[in-house]
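Structure in structure tokens, see below.
Here the complex is missing a single protein chain, while all its other protein chains stay put.
Entry: subunit A
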């Protein structure tokens, strides 16, 4: 049993609140990604779970035991550090075997277990080297091996791939995901890389300034962002967000702003309501000028290889459009951008939280 539960977990450093009233329930076998911008408190939260940092307030459970006040050596978790923290004076074999050595296991058992882990991680030929004689990718695998060697209740990983180059990162990402599929060990994985989050997570916990902004599967977080922050943090280029007013015309709701008119496809009659309207760049389509949509002028076209991004200006706001290459527009061209009603996201103008449409209570047929 290695379900991890956090309740009202808070950590303050003087006046700074690094983690604010965090509540999370991480199921056994889950791969939870803590995602957020730099300084949002991801590492602080992970170090509290590891026991390296005492929380200012709140409680923490691993399985059924309250581990809030347990020192790190008595928590059944393994951690991979961003710096890897491989012991520089020990060989690769001793590094991997270290957790077993602290548990006073017999030498023969340690040697066998280390050999087994080294084989799965393709480190067999490197066991006698010192960490300084390894490449970045090899160090990363040794750090992983040190965590794997003792079947921990949970893995904690703090940006383990951030020191690798793009190609190695993609490969190691797949390896870690595969490892998790095989072992099914609860994993809490910190990253600020949205690709890692989207591809590896069973659930993403999106953090902003120490608070939980949204918790959900990658598709939930991407398709139904809970706030303007979540909407603009995930996706590249970021979701376009413009101020608009929802108005009911002829019994149908539509979003309006200067040079913007998009139907929301909802039949209702409500008073005008100011909102923030969001639409992802890949959900905007170019239509001939003069039709209903967002009127804009193309300012630049970026080539991404497989796709193109057209940077446009609509009134005072910048809007980007992403689509298969070639998009067929050139800089300076006037265009109209359209989007399907179900691709539009509405957010409250003050709180920034997502607005979901709820039809007036019609008695449901039982």
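Basically, a contact is a pair of C-beta atoms (placed from the backbone, for glycine too) under 8 Å apart; a residue touches a chain by one contact, two chains touch by 3 or more; residues count from 1.
Just so we're on the same page, contacts and distances are computed from a predicted model.
Only one chain is not pictured, and the protein name UniProt records for it, out of "Ring-1,2-phenylacetyl-CoA epoxidase subunit PaaA", "FAD-dependent oxidoreductase", "Glycerol-3-phosphate ABC transporter permease" or "Ferredoxin", is "Glycerol-3-phosphate ABC transporter permease". When you scan A:38, A:73 or A:306 for touch with the missing chain, the hit is A:73. Considering the full assembly, A:51 is the residue among A:36, A:51 or A:218 that touches the omitted chain.
Within the entire complex, the positions of subunit A that touch the omitted partner chain are 47, 50-52, 71-73, 75, 77-79, 81, 83, 85, 87-89, 98-99, 101-103, 130, 132, 146, 150, 156.
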